[in-house]
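Following this message is one structure expressed as structure tokens.
On to chain A.
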Amino acid sequence: MDNYLPIFVLLVLGFLFAALSFTASAILAPRRPSVAKAAPYECGIVPRNEPPERFPVRFYLVAMIFIVFDIEIVFLYPWAVEFRALGTFGLVEILVFAAAVVIAFLYLLSNGALEWGPARRSAHWSSARTTASTVLHISPAPSDPRLSQASGGEAPEHETPAEELAEGSSEAPARAHPHEAA
Partner candidate 1 sequence: MLHAAYLMPLFPLAGFAVLAVFGRKIGNPLAGWLATGTVTASFAIALVTLAGMIGEPASHRSFVETLFTWIPVSALHVQVGFLIDPLSLVMVLFVTGVSAVIHWYSIGYMAHDEGYARFFVYLNLFVASMLILVMASNLVFTFVGWEGVGLCSYFLIAFWYDRPAAASAGKKAFIMNRVGDAGFLLAMFVLFNALHTLSIPAILAHLGDLSTGTATAAALLLFLAATGKSAQIPLFTWLPDAMEGPTPVSALIHAATMVTAGVYLMVRMSPLLHRATDVSEVIAIVGVATALVAATIASTQNDIKKVIAYSTVSQIGYMFLAVGVGAYTAAIFLMVAHAFYKSLLFLSAGSVIHGLHDEQDIKKMGGLRKFMPWTFAAFMAGWLAIAGVPPLSAFWAKGAVLVHAFSYDIGLWIVGAITAVFTAYYMGREFYIVFYGDERWRRLEVIKGDPHESPWVMRGPLVILSVLAAIGGLLDLPFHPHLDFLSSWLAPVVGSVSRHSSVGVGGEWALAITDSVLAVIGVTLAWRLWRVTADARHLEPAFLQRAWLVDETYDKIFARGGEALAGFLANVVEAKIIDGAVNGTASGLRWMGSGLRRIQTGYVRNYAIGIVLGLVAILAWMLVRAGV
Partner candidate 2 sequence: MSLFFLSALVLPKIAWSAILPELILLAAPLVLLAVSALSARRLPTGVYAGGMGAAGLASLGASVWLWTQVTPHGAGTAVDGAIAVDGFSVLVMILVSSVVVLAALIGEGYLRREGIGGPEYYVLAMFSAAGAMLMASADDLVLIFLGLEIMSIALYVLAGLDARRQGSGEAAMKYFLLGAFSSAIFLYGIALVYGATGSTNLPQIADFLAHNVASSDGLLLAGMALLLVGFFFKIAAVPFHMWTPDVYQGSPTPVTGFMAAVAKAGGFAALLRVFFASFGLLRDDWQPVIWLVAVVTLLVGAVLALVQRDVKRMLAYSSINHAGFILVGLEAATTRGIAASLYYLFVYGFMVVGTFAVVTVIARRGDEAHDLGSYRGLAQRQPFLAAMLALLLLAQAGVPLTTGFLAKLYIISAAVEAHSYALAVIAMVSAAIAAFFYLRVVVLMYAGAKSGVGLPAPLAATGAGEGAGSGELSPVAAYGPGAASAAELEGDRPEASRPDGAGGGEGHGEPDAAGVPATIALAIALCAGFTLLFGIWAQPVVELARQATLLFH
């Protein structure tokens, strides 16, 4: 039974940490909501209809890429501890492991996973573009007429990529929107 004690302690600690965070935030944070604050962020433009929940995919992606390396480190620690016992075999193994992760990272880089500027994309993906493609593939293909416009500098300055992604959901309305506001 002794063996399980640390696990139990860890469990309790974890719960405590989570509970504390929530409580602290609930107690400490000032809360003064207004209509404007509650409205979804739309570049200062008054939303005409209830927009769907939006999330800037790019942040999640970076977080996920981080997790990959996080896991790599999780494996590197025990290997480092047992380095001598594992010997050459361990070295080779860890190199293979690292190589796999690096190749994956290279692939991500080549696909522009870490580019934050306006789209400059390797066009692995087809021209037809929908919500799904946008969500899955960070930013759209250059063959999209809208995007070539954007990279040509004609797009409004405030239109961040993340937003654009979200807006890309339905082509025509998204385009019409700014013009109308103007």
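Here is the rule we use: a contact is a pair of C-beta atoms (placed from the backbone, for glycine too) under 8 Å apart; a residue touches a chain by one contact, two chains touch by 3 or more; residues count from 1.
Selection rule, in plain terms: all candidates are chains of the complex that A comes from, given by their letters.
What you see is a predicted model; the values in this text were computed from it and never measured.
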item: Of the listed candidates 1 or 2, the one touching chain A in this complex; value: 2
item: In the complex, chain A residues that touch candidate 2; value: 2-3, 6, 82, 85-87, 89, 99-100, 103-104, 106-107, 109-110, 122-133, 135-137
